[in-house]
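A single protein chain has been removed from this complex, and every other one stays in its place.
For reference, chains read A, B and C in written order, and residue numbers begin at 1 within each chain.
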Amino acid sequence: MVEITDVVCSLCGCVCDDIVVEVEDNKVIKVKKGACSVGKSKLMGHGRIESPAIRENGSLKDCSYDEAIKKAAEILAAARRPLLYGWSSTVCEADKVGVELAEEIGAVIDNTASVCHGPSVLAIQDVGLPSCTLGEVKNRADLVIYWGANPAAAHANHMKRYSYISKGYWTEEGKKNKKLVVVDVRKTATAKMADVFLQIEQGKDYLVFSALRAMLYGYEDVVPEEVGGISKKDLLETVKMMKEAKFGIIFFGMGVTHTGARHNNIVNAIQTTRAAHTHTKFNIMPMRGHYNVAGINQVCTWETGYPFAVDLSRGYAWYNPGEVSATDLLVRRECDAALIIASDPGAHFPGESIRHLAKIPVIQIDPFPNPTTEFADVVIPAAISGVEAEGNVYRMDNIPIRLRKLVDTEYMADEEIMKGILGEVRAIKGKEEIERR
Amino acid sequence: MVEGELLIRNGVVYDPINGVNGEKKDICIRDGKVVEEVRNPKVIDAEGRVVMPGGVDIHAHIAGGKVNAGRLFRPEDGRKGREAKTKVCRAQSGYSVPNTFATGYRYAKMGYTFVMEAAMPPLAARHTHEEIVDIPILDNAAMPLIDNNWMTMDYVKSGDMDLLAAYVAWIIKATKGYGVKIVNPGGTEAWAWAKNCDLNDAVPYFDVTPAEIIKSLGEANEKFEMPHSIHVHGNMLGHPGNYEVTTSTYDLVKGIKPYRDRPTMHATHTQFHSYGGTTWGDFESKAGAIADYVNKNEHVSIDLGSVILGDTTTMTADGPMEYSLYQITGRKWTNHDVELETGSGITPFLYSGKVSVHTIQWAIGQELALLIKDPWKVALTTDHPNAGPFIGYPIIISMLMSKRRRDESAADMHKAIYDRAALPSIDREYDLYEIAIVTRGMTAKTLGLHEHGKGHLGVGADGDVAIYDISPEERDAGRIQKAFLNTKYTIKGGEVVVKDGEVVAAPAGKTYFVTPECDPKLTDEMMDKLKDKFEHYYSVTFANYPVQDAYVPNPYEIKAPWRS
Amino acid sequence: MQTIRLKLKEEVTGGKARIPVDVDSLTPDKLFGKSEAEIKAVKVWWGNREEDTGDLFDVSVEGEAGSAEEVKIVMEGDLSRVKHIGDGMKAGEIEAIGDVDMHCGAMMSGGKITVKGNADCWAGREMRGGELIIEGDAGDNLCAMYRGEMTGMTGGKVTVGGDAGECVGQYMAGGEILIKGNANILTGLNMKGGKITIEGDAIMPGADMTGGEITVKGKVLDMMPSFKFVETTRIEGEEYKKYIGDLAMTEKRAKGVLYVK
Partner (left out) sequence: MGTKVKLISGRTIVQGQNLDNKLSEEYFNEVATCEMSKEDMERLGVAAEGHVKVKTSFGEVVVKAKEKAGTPAGIIFIPMGPWVNAIVSGDTHGAGMPQYKGIDAEIEPTEEEVLHVKDLMKTYMK
């Protein structure tokens, strides 16, 4: 038995890095410390895709890695509008090869941000993002606001490690001297802990943000007695707490990005932060979901100029979520082949888009079988990043941390698989060019 | 580096480090290095053309968290510089915040082969290195921010310079960094509470002053054989009347003896620190006062931070400064404070020749270059992208070389340039030798890179060469600008990477980093305190903090022994 | 006058995948002076490959033109996957018969486009001048800015016969938009100049506006809570409440005017 410390969790955007595990016979047998129940479940493992496979006459037939990679390359090289989607639950090293492949075949490359915090990115492109690292919150924040976010269910260690419950330099008494405000439609487990819970009418976030802004700027007289199901009195109380805080932080989740007004809700949340900043220190941060969704946004940005929904069909990057984002391409039936890596649109995309995905050739790269496997035409199993493979990832506050390899595996890592496909695609294209001459 | 021989024949060579001033000379390269002679070389005919060593940029923001945040929040900048991929080049985007590939290609086209990333937040150092690896052609290094760190301030307060040096050594090693970067010392920590610090204000809760931080880091730096001095972005950047803070900052390290023949402080983007007046209303140039100081003293070198008119993306670890700027413009604003260490702010900005303040700023950068007598104290920069994108360097070169061009430009600008700036009254024009100094000789020497093959063409130097398609007699500013934008040839490590303004090869560059070698006992003593910081205040563990070797696949290590 | 007829061949978008064709290279000013054979050879992007216009469209040319103003392009066939119709056009006329895909009339600075059907998102994006008539419905982001820009439409006139989607005229700085039906959420978001008239209903109009004028002749649902009532006034004989806003942008910048019945 070997004990491994400082293990980095590859589940959610918290990327906890103080986990201790026990490894025996090349298997994680115990998670001793640090991980939440969701992270623990990830580290302990689940049933795997056992072999590369290619679909023939409706069912998957096992094959070698070489055969699957070759088949994948043939599909992609022949496509006129291929989509390369996923990238958030793997390491940056694999993402980089993905961007290179997208350029090589004139593909659209998109990542899970487009159905998660893509709207937050659009909002940042409109107004910017006054933010900080999670350690700043831990050391300084005396007012924590979770808006449309339920960390108790989605980021179980978040409050303990970084925000409301954590202890830091100016917050050594933990939650005792902090205030927690929760804004949500439902009284969630997080809401039950709050000093102030604002139960908002579904879909009215935008109006409430604008009301808060008007109040923060001193125009409370124009604000009506009730906005979005919240009384003016409660809004004024919240504004008072914001102004009196020494360091405030708003964490927002998909309660805001998934609802009507989408990215403009976030624009307004950021504008509210800016308004609060005229009184005191105020920051805002998206609660990123996957452990490396921030990372693929980073890689895609430094390599193409844009974080997601990038169309390279003309050889240069055209960026336009809402047009070349995965859901739109699929609902509009625009793409003719898709590579899905480290994500599961079969489970997480609207049915309308899955319908088209099920009709076109799909290559899936993933350690685990999932709904997407049900219609994938080429299935390539991958090593689990953070357990069987190492590499760089970016936490929700864009801090880069290197995942550790805990056990050996015979599965290929995402990066190797992607390099294999890129190599095969280049071979096909090279041959085509010789034939043209 | 490529194997084989190359002969650059009959060029007119400007190699200031070796005192070569416009001599017709052959350059011989074998296996990537300059040699005495070659036997069976590939030949490049440079007859009558200007030949210089590869350019060395001492200060630019090209890689890392805030650069990428700048790209991310400016898709409108991204679409300005789009170019489709080619057989050699990856797809390009961006003007003021180009993608990593465009950054490499565009610098190489201007004849540059080394660029220093000027600000690396230690906690996010892996990010900087990931991007550096994706910048083709160029060799790079990055300077970690060490001045607002709680560890630094603790030791400044206790006055324990040896332990401070031990921490400085550790963090440069942990980040695979190049030297000590200082940005608004104390002010960035204060900004975590939405405050700022002037040079002699006490930093909230830490009870030290920015002046003490700068002086202490200046001393700590010289305890090692560091190739570069401390690299300082002082307090009150961009504030009217800040020139006195600037010279007071220079004074802080006057008594410190450098380990070798170089200044003890490099003061960066000095344009932003040379302001007179009390408000934007009576704002005026004080470049003369700064130049006067630099002329009279030997312990300070500067770079310009010269303004390029047009739209750009400002970004700095100086969070409060970016906030002020955003309040002026009302445009988008990103801020990212980094726990226990530093911060950053980003906002787009348009420099307009119709606005009095911008016009004066535009003049100040050039005044500094022209009023400081010794070009070995001056580096050409735009603090890319803060005062303008690096792609504007050829414009500045043409301005420095042509009084006529400066006068023509001034005539189209706000008339404040005649009342509150000195530029129109300055007659000096740079020659090509001086241009070579401020773009490669001085920068390589100030960074200590001349001892590692950069910035010159002496035997043993790297085979990094720029061949510009102009004759030494050329005086036409337009033709000068054009030639410096796109070389006839750029050669990197003996390989032709640019030909006739097109990138023809894009090899990977190297990452330069310094390893200060500290007394192990001091390191151990420092470590207790450091580990405590990680245990209680950082959000990552001590073990997961240092940059792993995997992030530096093409390393070039420079050792900096302890000076006992 | 010259009429260029471009009819999209059925097989182009009739397959399992409906890959869009980008026709920003087919504007009156770009085709002016070209023969039929030359037009057929103009390249258009179809997915990741460039094709000849003549391979994707049936092309016919009638009459002569002395300038781009005299060129009229009639587009037919299934245009619902034809993007960038009239993108960047400077002069002349385009008539699109049927529903058109995204970016119709984007960046146009002159001439006239008539869509005899619906237009998908970003019609009239960053429009500088000219006229765009959409007889059916308009999608989202009509006359808005490109991602990250702080200026949308600056000039010209746009008329939508039916309804319009979200964020009509975002960051609009000049020109006129008339929506005869209803508009979805956030009409005139960040608007700083120009004029928008909604004959039907609107939801949360005028958010973050700092200039310009919005008139809603139907109902306003979810009125912004950060607008200040100024007075009651009459427009074309009908009574309207006049508001200024958006105070959420601070009073100094809140120079937008919103008329609500």
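Keep in mind that, in the parts below, a contact is a pair of C-beta atoms (placed from the backbone, for glycine too) under 8 Å apart; a residue touches a chain by one contact, two chains touch by 3 or more.
Fair warning: this is a prediction, and the values are worked out from it, not measured in the lab.
For the chain that is not shown, the touched chains among those present are A, C, taking the whole complex.
Remark: the omitted chain is touched by one listed residue; of A:163, A:188 or A:392 this is A:188.
Touching the missing chain, out of A:354, A:383 or A:406, is residue A:354. Interface note for the absent chain: among A:46, A:233 or A:431, the touching residue is A:46.
Screening A:325, A:364 or A:398 against the full complex identifies A:325 as the residue touching the chain left out.
Note on the undisplayed chain: of the listed residues C:29, C:93 or C:166, the one touching it is C:166. Within the set A:15, A:53 or A:254, the residue that contacts the chain not displayed is A:254. Within the complete assembly, residues 11-12, 37-38, 41-42, 45-47, 114-115, 118-119, 122, 150, 152-154, 156, 185-188, 191-192, 199, 202-203, 254-255, 257-260, 262-263, 289, 308-309, 321-323, 325-328, 330-331, 344, 346-355, 357-358, 367-371, 374-375 of chain A touch the chain that is not shown.
Residues of chain C that touch the chain left out of the display are 121-122, 139-141, 165-167, 184.
Rule of thumb we're sticking to: only the chains that are shown with their structure count from here on.
Pairs A-C and A-B differ in how many C-beta pairs touch across them, and the larger number is found at A-B.
Between chain B and chain C, the centres computed from C-alpha atoms are 45 Å apart. Averaging Cα coordinates per chain places chain A and chain C 33 Å apart. Between the CA-based centres of chain A and chain B the separation comes to 34 Å, rounded to the whole angstrom.
Counting partner chains per residue, chain A has residues 125-126, 312, 314, 319 touching two or more of them. For chain C, the set of residues touching two or more other chains reads 147-148. Only residues 73-79, 330-332 of chain B touch chain C when the two sit together in their complex. Contacts from chain B toward chain A in the complex involve residues 63, 65, 67-69, 71-75, 78-79, 82-85, 90-94, 97-101, 123-124, 126-127, 130-131, 134, 192-194, 205, 323, 326, 332-340, 343, 346-347, 536-541, 543-544, 548, 550-551.
Within the complex, the chain A residues that touch chain B are 5-6, 8, 17-18, 92, 96, 100, 103, 121, 124-136, 138-140, 161-162, 167-170, 246-247, 274, 277, 280-281, 283, 297-299, 301-307, 312, 314-317, 319, 390, 392, 394, 398-402.
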